[in-house]
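Structure in structure tokens, see below.
Note that one protein chain of the assembly has been removed; the remaining protein chains are unaltered in position.
This part shows chain A:
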């Protein structure tokens, strides 16, 4: 009984020693940025004149509302990833926003002020085509949803279905659009490609078919791409083959009238599909009779339909983007036209007359490192003098949103490319001149060359430099203190970037799926540089490598990004400076062959750049940089350079050795039969990882040595049979040099997704147990035993004894999204696992809890070793969340980097959001904690000092008294 109590006590003590965040640390060294993704639909909230909201529906299945003054999120709703959460349409009516989600599966209505759901209904199956609000007599009460085979009408107030009707001849007719002009009729427009248009008119009240007409249109294949309804129900289409406009009155006519564009004096750019843009400001009223016709990539026309005649109001050439906007009763057209290479102008024109409105010019400056403008969203408002003012939101190719006010003031920009970070690295900041000087003093070369005297001089001069810097700092402080607080700017710019004394501030180089690269200051989160790479294939895989860090001063740091097209395997290299983001002048080698593998060698060329080896599909190796020096070094080292290739489609792992002529030879091959299981992931160890202690001290004072094989690979396989009784997850530990299988474990009745962390002498993996329907963790640790075979160096080729393998499994009460281990400078600090949960929390779980030596029965020895008794369930304590309520939605990766302090590990979690913080797995043992009580220690010192003074005085008095006696 006593033992049990002791055990419990110990457990509690251990638990309480685990770090957590203190409330006053909030925002001190951590920051979060929230994103929504590439915008697909956007609506400005116009139902109130003073509203400052913009609704965004994005390709990342996010529906959000932004504050237009600041660009910050008011609220955000993140749906499922994939087609089931895909947002098909966004309609706004008053305070409600309607979303059609998941290819027409769900219809949702949101309250946009609070951000709460009004209602959600399931629609009948069928692929979604179009949706529109239906009004009658100026009141909008319904929404119509058109699907492949049915059309349904729903009440806006509660989503209930008013009626649902099958579309006639839906097997031949492709219904694509739904339209209502506010007169109580609902038009479903369909097309039989290259034959005719089918128009079905339904009654709003009961869904009865009022009219059904079919109109010959052998030139038409897609209504949505080439048609629009203009004015009083005039369906207008444009055809590039006959270079004509076709018009049809939906109510009266049964044949289309052809208007050749030449009769209007217009000409289409060859090879361009003309586009019609109309606007319907109020769904209860027919669309305006003015519309845009785009005839070329930079040629737009504002046309008007006047008594069946088309009148050209204005010709815009060049004009890149056009957009309509309505405020009150006024509708305006905004036109963006290029001004010069780096700027565009936006002007407002009256939609009715085509006249330019005075004082509405707005200048949009284009950064050369940013893509071209793609979409224009205009927020128009009435000024006090009843003239129209406006602000615009410009969306560029690189998914950036820029919100601009007249006459060109950028109110905010949002880098939505950061919602899709693929990979990242953290690079040390460069030393300042003074720091470099100080470092240079201790350089080895200097010490040998110089005599004692010059050394002393150097020392003195460096001290002087330090003093100078300190005085300069003090002066700046003093100078800033006199200024009002608002004027003091502590903006970090590239110019004043320098390493801090503990190397806690670094440059985060982030690569996004859209091909935009970012350099972010890790301390503040401000974006210091951005670079948009054009012509990135949509399915590209990226690998970012640091070839030269900032430690080699005259040489600039250098990063290399390998961009590989997943289909063809062809790759390109982008070489750049990670601190400034500038493309390097070094020309990367051309790679005509598909690339199979890339590996970074610890070998450096004479300019201190690490050598990157690229293996192509002919198993030929090329080096970058490939100077003579490098090739010579490679020839010398060739016999000790090994690499492996994974072919998951054939289930083959193969190991190769480099020959001196840079060809390769196959030395081993492991085949995993693809009929039974497939390779899911292969994880090696991180090359920059340090292990401080070679072994663990046991309770009886003997040492259990760790099996620290740097070439070990953890290969995870999943069964192809997904039946829950027969599915399994396998893990293979393979030596990457010899191909020797060190260990093999199989988890029966388990399935993926499997998340793996491989570090030191352990592998932790997580899987779904189909038998018990829960997530489980398993840990494998490898030990050499009580004796070390060769304590000086580890060689895969000379290790005769197989390691001892220990394994234990635990229940984890949540599914996980991603997993990574903390990393510190020297590896002395205990390790934690950082687990990204779907809820957005990032859990810091001590590795101590995942230790296969946790005993079931507590003994004296295990207590001596501080082993926690085995418990099947791992707990999630909310104090262990390192990001408290700053959740990281859809966390996809966690990046850890060591800092200059052994106790501190820098952590970046990225997904839809980006969160940066520091963790202290063994608390801050090497610096004073930030709650260190300076007051107490100084008051105690002073009290003691005064006490001695007083007592001294008293003693003197006493002695004097005694002498008198």
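Here is the rule we use: a residue touches a chain if its C-beta (ideal position, glycine included) is under 8 Å from a C-beta of that chain, and two chains touch if they have at least 3 such contacts; residues count from 1.
We take it that contacts and distances are computed from a predicted model.
You can't see one chain of this complex, but its UniProt record names it "Endoplasmic reticulum membrane protein complex subunit 7", from the set "GATOR1 complex protein NPRL2 isoform X2", "Sodium/hydrogen exchanger", "NADH dehydrogenase [ubiquinone] iron-sulfur protein 3, mitochondrial" or "Endoplasmic reticulum membrane protein complex subunit 7".
Considering A:40, A:53, A:105 or A:706, the position touching the chain not shown turns out to be A:105 (whole complex). Although one chain is not drawn, the whole complex shows that of A:811, A:828 or A:848 it is A:811 that touches it.
When you scan A:117, A:410 or A:927 for touch with the missing chain, the hit is A:117.
Only one residue in the set A:80, A:355 or A:566 touches the chain that does not appear here, and it is A:80. Residues of chain A that touch the chain left out of the display are 1, 20-24, 75, 77-81, 84-85, 105-106, 108, 111, 114-120, 122, 724-725, 770-774, 811, 813-815, 838-840, 872-873, 878-879, 881, 884-887, 890, 931, 933, 936, 954, 957-958.
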